[in-house]
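Missing here: one protein chain of the complex. Every other protein chain is in place.
Naming follows writing order (A, B and C), and every chain is counted from residue 1.
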Amino acid sequence: MAKITPLREAVASLVHDGDTVALEGFTHLIPHAAGHEIIRQGRRGLTLVRMTPDLIYDQMIGMGCATKLIFSWGGNPGVGSLHRFRDAVEQGWPHRLETEEHSHAGMANAYVAGASNLPFALLRGYTGSDLPKVNPNIRFVECPFTAEKLAAIPSVRPDVTVIHAQKADRRGNVLLWGILGVQKEAVLAAKRSIVTVEEIVDDLEAPPNACVLPSWALSAVCPVPGGAYPSYAQGYSERDNRFYKAWDPIARSRDDFRAWMQRHVLDTDDFAGFRRVLAESMKEAV
Amino acid sequence: MAKITPLREAVASLVHDGDTVALEGFTHLIPHAAGHEIIRQGRRGLTLVRMTPDLIYDQMIGMGCATKLIFSWGGNPGVGSLHRFRDAVEQGWPHRLETEEHSHAGMANAYVAGASNLPFALLRGYTGSDLPKVNPNIRFVECPFTAEKLAAIPSVRPDVTVIHAQKADRRGNVLLWGILGVQKEAVLAAKRSIVTVEEIVDDLEAPPNACVLPSWALSAVCPVPGGAYPSYAQGYSERDNRFYKAWDPIARSRDDFRAWMQRHVLDTDDFAGFRRVLAESMKEAV
Amino acid sequence: MSAETLDFTATEIMTVAASRLLKDGTVCFVGIGLPSTAANLARLTHAPEVVLIYESGPIGAKPTVLPLSIGDGDLALTADTVVSTPEIFRYWLQGGRIDVGFLGAAQVDRFANINTTIIGPYDAPKVRLPGAGGAPEIASQAKEVFIVLKQSPKAFVAKLPFVTSAGYLDGGDARAKAGIPGAGPTAVITDLGILTPDPVTKELTLTSIHPGVTVEQVKAATGWDLKISPDLKTTEIPDAGALAALRDLQARTAAAHGQAGGGEG
Partner (left out) sequence: MSAETLDFTATEIMTVAASRLLKDGTVCFVGIGLPSTAANLARLTHAPEVVLIYESGPIGAKPTVLPLSIGDGDLALTADTVVSTPEIFRYWLQGGRIDVGFLGAAQVDRFANINTTIIGPYDAPKVRLPGAGGAPEIASQAKEVFIVLKQSPKAFVAKLPFVTSAGYLDGGDARAKAGIPGAGPTAVITDLGILTPDPVTKELTLTSIHPGVTVEQVKAATGWDLKISPDLKTTEIPDAGALAALRDLQARTAAAHGQAGGGEG
């Protein structure tokens, strides 16, 4: 059964230095609050996994949480580059970041294989691409019936997966809807899991065949209203495009980035505090 | 785009002698009407695929439609044996029936692999079972990363898949809910597909992330209210347990079976006709 | 028969004994028929938090009447969620999330291997049984397995004509050596008693006998020279609450379906 617990406690007890950690959410429901809490608690040596590392991984990488990134598309969606990610890869700042690079199809299948307790994912993929030349974890196997060559990549099996969802009930069953990405697979592929939710309700009122994660398959459920900001939670909030654009100049300079993270994340107690300070600084900027 | 068409025309144009045909539905939404129409039109030499061959396959096998059966559990759920299936396997009546036998996990994965356009399915399965000794299509492959041995079976790729669903809209988009079984995978694994539906509506009113099959991925949609009888369609009808029990004595004798099929299926024009004659004969029986 | 046994049938004590083995909070993959009756009885009595998963897709089903088939509507309507059958087998069973697989069987052998496929040679069968269903992977991937079936020499055979689903294979450490992850069948519950595997040889041994049943009766109903535990216990009689709950459940089921319990389908 999932414990319903404050996010701070969930991160303290479930995310350890050196862990392989996946924060998932495909544009929608990105667990920003949980990412901030991992930064605040100073986690180090993480292998970060995520199909689309965007602002939250830019922040975690820039703050030195990660030594390795497993991913398939790293950018600021609709805006451009992730400057902290690029600085880590291109200049090794704040330290070298090892990368293991896949395609979306590869990553999605690797999560499915992880959730299915298979050691590897099988797909038609990577043909003609240079990715297998730079990623020794892209191999090829032969079909025992047709002798066709198919791509094989290791399953993703995170120590802990973190997602954001719309609702949980008081027992800790979680409901999410809209763009689901790979979140269900990422949770089921992981040894431990944290789900931040917009609200806790008496009854999920889930439609038939909805995406429900049963409480007993989760480690912790943490109420964090707005915890996906600047991403969105369908039915609760809209994506804040201004913030995605505002991030670009902040992240360009190491000093600006550090100062911003200090003020907005390290010096705030929690995500509500972050939102308050951010509101102030955005007012100043206008 | 799916053609919205009478079932008779759909079967006439889409199901051919010698085809590999999957009628799917896991207790719920079993496409009985379509099975009857295939019998009425006298199809021969079919390779029938189904996880749980039950009454409808008992009827098709007994009427000589099939030369091969690929399956994982063949019985009359809640009642006992399928007598026509057993007679075909044990006595070769009305002719020899080749069987290819899997586990549910194997079949479910084989449909997933078919829908995914993979030549084979990969699973942890069949360990310690004698099934691989009698089914040469159960093989084993080695993980290129861990050297673990995993089961491999060929994908299921039917020429045509037939399912029953609750609703379609006027464009031929289909919505089903409740117990979904392998129907989505079976449809997407097939070259052609027929969906019988309880009703055609203006608007599916599908909840978020519902199981919707888009019209353009289907061949034909056929309105057949009650077309799953004696199985059920959640929200529309209940399973008729009396019929499952009544089937047992009918199917025990070759002659009784033949006479019953003649009166109820061959001598009726369509499923509505079958239901009328069945109502009469069940009244007689009381 | 003693006075105590007059109050319940052999099937009832089998069902109640099987249900007692399911601990509260357990995640149970439920076969249809006797396992489903026992698992739902557990849910309605001592194990309200047991999570019942059916291969047709329901997770956390709480049926008010016993399902006759693996895909009854009541399973879907009362479940926490209903996923596809591939997902059940891939993410939930193979994913390693099932504590107990609760199975029926046509035949078991002395090492708790299961046959549900065929009697006689595979290519010229005497009796064609329904086949594997979900059992091979439930038997191998659930953390442990309970098997419930009535005891008779036809059902309890020294050597199976066909091993559909693995118990302990040839006994000893054969199962682990074959790379099968779960612990295997830890109890076989019958209408006569409870058999559990010897810790070393893995041979099924009578460790509990139902009140009113004699050891000779159990031996006579077993197709091999059944070992009897030196520490043989008498199965606790069903308590009044469990018995009442079971009878209520079966009465509701009969009223709803016109029959009780559900067959092996």
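Here is the rule we use: contacts are C-beta pairs under 8 Å (C-beta built on N, C-alpha and C of every residue); 3 or more make two chains touch, one makes a residue touch a chain.
None of the values given here were measured: they were computed from a predicted structure.
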Contact set of the excluded chain (shown chains only): A, B
Residue among A:R44, A:H95, A:K149 or A:R276 touching the omitted chain: A:K149
Full-complex contact with the absent chain, from B:V134, B:V201 or B:A217: B:A217
Omitted-chain contact residue, chosen from A:T5, A:T20, A:T47 or A:S103: A:S103
Touch with the omitted chain, as defined above, among A:K68, A:R86, A:R252 or A:R275: A:R86
Of A:E9, A:E142 or A:E238, the one touching the omitted chain in the full complex: A:E238
Residues from chain B at the interface with the omitted partner, ascending: 1, 112, 115-118, 173, 184-185, 188, 206, 208-212, 214, 216-217
Missing-partner contacts on chain A, residue numbers: 26-28, 51-52, 71-82, 85-86, 89-90, 101-105, 108-109, 111-112, 123-131, 134, 148-149, 178-182, 184-185, 232, 234, 238-239, 241-242, 244-245
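The rule is simple: only the chains that are shown with their structure count from here on.
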Separation of mean Cα positions, chain C and chain B [Å, integer]: 28
Computed distance of Cα centres, chain B from chain A, in Å: 41
In chain C, residues with contacts to at least two other chains: 76, 82-83, 90, 94
Shared interface positions of chain B, touching two or more other chains: 123-124, 148, 178, 180, 234
